[in-house]
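Only one protein chain is missing from this complex, and each of the others stays in its spot.
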Amino acid sequence: MHKTPMLDHLESGPWPSFVKDLKRMAAQKSEVNDLLGQLERSYREKITHWKHGGIVGVLGYGSGIIGRYSDLPEEFPGLEHFHTMRINHPSAWFYSTQALRELCDIWDKHGSGVLNLHGSTGDIIFLGCRTEALEPCFADLTAKGWDIGGSGSAMRSPSCCVGPARCEWACYDTLEACYQVTQEFQFDLHRPSYPYKFKYKFSGCPNDCVAAVARADLSVIGVWKDDIRIDQSAVEAYAAGEIKPRGGGAHVDKLDIQADVVDLCPTHCMSWDGRKLTIDNKNCNHCMHCINLMPQALRPGTETGATILLGSHAPILEGAQMSWVIVPFMEMEPPFDEVKDLGYRITEWWAEHGKNRERVGELIMRLGMRAFLEAVELPPVPQSVIFPRSNPFFFWKQSDFDAEAKGRKYYTKEGFDVD
Amino acid sequence: MAEERITDIGPPHYGQFLPPLIKENYGKWKYHEILEPGVLKHVSETGAELYSVRIASPRLVTTLFARDLCDLADKYCGGYLRFTSRHNAEFLVSDKAQLEPLKAELAKMGLPKGGTGHCVTSIVHTQGWVHCHTPAIDASGIVKSVMDDLFEYFGSHQLPAQVRIALACCLNMCGAVHCSDIAICGVHRTPPKVLHDRLRHVCEIPTTIAACPTGAIRPHPDKSLRSVIVNEERCMYCGNCYTMCPAMPCFDTEKGGVAILVGGKVSNSKHPPMFSRLAVPWIPNNPPRWPEVVGTIRRILTKYAEGANKWERIGEWIGRIGWEKFFEICDIPFTYQHIDDYKFQAYDTYRTSMHFKF
Partner (left out) sequence: MALPKDELVERIYKMVEAAQGKKQLKAKDIEKAVLKEYPDQPRNDIKFAIKELIDSGRCVYTYFGGSYIELPHEEGAAKKF
């Protein structure tokens, strides 16, 4: 075993220790011993010892395998090849122990036994596979019903929140939408043909537990259009301190309905007379604050669906963006054709015009929102902006004059009437 | 070549991994309670009750760890478990009688429960030195050090609101930390060194040039070298060129370090989602326990816990008191690095009103 005096410091303390776990594995697999040895060296030298490969993969796919090689293969022969495999996770990361054990068996047989549950995009990440083991590992995975996830300039493995499986706030079936969209885009997930990565994420409500607004190019966030459902007797129970706020997850035990709920409502659409909570639902912006604080008294309405937002990505390259509203409300019922179709229209336009490594949000900044909306046939809607432009530099196209002559309400592309 | 290969089957359908109680109550959940930190109770319209016990996971695990979790799920949960979007594991208990024995066994195994309500839950993070080729810092080691220090907040609900911490080991931000209450971001601070002899063999020059977001890379004037030069004044050390071209390493073992950004969120509750903003531009990269990083985060968290109103996230607290007060209260110096001068978002951050404090 390699000596790891620095890493040994990370064995103590109350948080579960990855070093302890890796050492257990190192007793069985020499490459994990080498992994600890190289990691110790990185701790000492404050530099990484990995090289990035760009070619290895399984036959037919351009996704899901990331080549990784140690720059110290003589010293750590177990790390000469140490490739990543991304395995597409099941919706909302549910497992039977049988399935999870099968994955463990496959990974013990073909790789290092080291993994991430889960990667940032959502996949199960196997860390440390030799080139010649990739194909046999892939064959064993597919035989058990698993497939490889996305990487590179491809559709990435979509992910979703726990949704209707265990949450009363889910405004649509995030698990099924995620599954169906993943199946729909298998070709593009495994065969990179986009300018850069493209991520779908499905959150069931505006709490956005999978961070769709920040981490998905196409963010599908559940929402309701009708009235928040109220159980007035439960509201009174909260007011009386009989039910703890926020399900009991807060630092206070008693809710002050006026101060904690009504006064903090961002649209001031609520009032409380000491007995009855009134909501002016037409002015509610469905922020979820009141519902979060009183889950036994308030629930989203029943006319539900999703808002589609587009464009988020981390700061590389043009600075971080969050997704912005492009479709305020879409019905979300199986087979989810509308959201699949929108995905195709967006990725086709982006693939046609995008530069290498340009995310769709960046392309829209470069070519303009109008070019995008016209190309994917979406009408301009006020929900998509916080406020309209403040400058007078807006331009007119012949199609605007034509539409105007025809007496249309909105000046949009020919053949695409939205009034 | 002709053998039958199975491809493009996608992930298995989640339906086969749902415990029977969830299948029966799918879409019928009525409300939930958090019985204690880490223990959730979901109640269905049918009256059925599901108990979930959430535990910490290092995310970087082995099959031994996964099998341990399977053993527990077999014993107490009918063979089902799940993971959360923040890398926690959850045991789904359909039989209430199993709850206490499960909790006892988790305690015995040193698997802490928590991560619910007004807590600091697991840190979403990247690979770091254990697997990445461009990291400025390690990931798992810093996460372990920070969570050891903030452990009291994982298994309690004592903060004004939930605090989401995320870590990205370089500014490519695979961890997409840009909307986190506290973001730990590895930063390189030196421009790439061009290895001319190697570059012409391993890199495509047009792609390498195109990789630079600031246009700092140009073809080498000496065409016979078939290499590139870097305008170092324009380089912001993103490492993108290195991702394209391994002959341009930009790592300096002493100058690399950690930046801390604060105040982001993704939920829409009260205020819209917010970006994290730069709090500390550089902290030394100090393995194995990163005491300076741990100390800075504790200081920010403590000041937030003291100063925030009920229900305020870190970004909402700072928004109310003003950033000038945040820097003063947390005793963090304000530097040139804090003022945005990158691309089109910069102007939106400059104050154009008299609404500020001394």
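In this document, chain identifiers A and B correspond to the written order of the chains, with residue numbering beginning at 1 in each.
The rule is short, and it goes like this: a contact is a pair of C-beta atoms (placed from the backbone, for glycine too) under 8 Å apart; a residue touches a chain by one contact, two chains touch by 3 or more.
Quick caveat: nothing in here was measured; it's all calculated off a predicted structure.
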Option from B:Ser44, B:Asn88, B:Thr243 or B:Ser269 whose C-beta touches the chain left out: B:Thr243
Touch with the omitted chain, as defined above, among A:His9, A:Arg24, A:Lys51 or A:Lys254: A:Lys51
Contact partner of the left-out chain, one of A:Tyr69, A:Tyr200, A:Trp224 or A:Trp349: A:Tyr69
Chain B residues that touch the omitted chain in the full complex: 1, 198, 201-202, 204, 206-207, 211, 240, 243-246
Positions on chain A contacted by the hidden chain, ascending: 51-57, 59-63, 66-67, 69, 73, 81, 131, 151-154, 187, 191-196, 351-352, 356-357
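One rule holds in what follows: only the chains that are shown with their structure count from here on.
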Distance from the mean Cα position of chain B to that of chain A, given in whole angstrom: 13
Complex interface listing, chain B residues touching chain A: 5-14, 16-18, 22, 26-27, 29-37, 40, 42, 50, 52, 56-67, 69-70, 73-74, 79-85, 87, 89, 92, 110-112, 116-119, 124, 126-127, 129-135, 138, 140-141, 144-145, 147-148, 151, 154, 157-160, 168, 171-179, 207, 210-211, 213, 238, 240, 243, 246, 251, 253-254, 256, 264, 266-271, 273, 275, 285, 287-289, 310-311, 342-345
In the complex with chain B, residue positions of chain A that touch it: 6-7, 9-10, 13-19, 21-22, 24-25, 32, 35, 39, 42-43, 45-52, 59-61, 68, 82, 84, 88-101, 103-104, 107-108, 113-118, 120, 122, 127, 139, 142-143, 145-147, 157, 159, 161-162, 164-168, 170, 173, 175, 179, 182-183, 186-187, 189-190, 206-215, 244, 246-252, 260, 264, 266, 286-289, 292-293, 295-296, 299, 314-320, 322, 355-357, 365
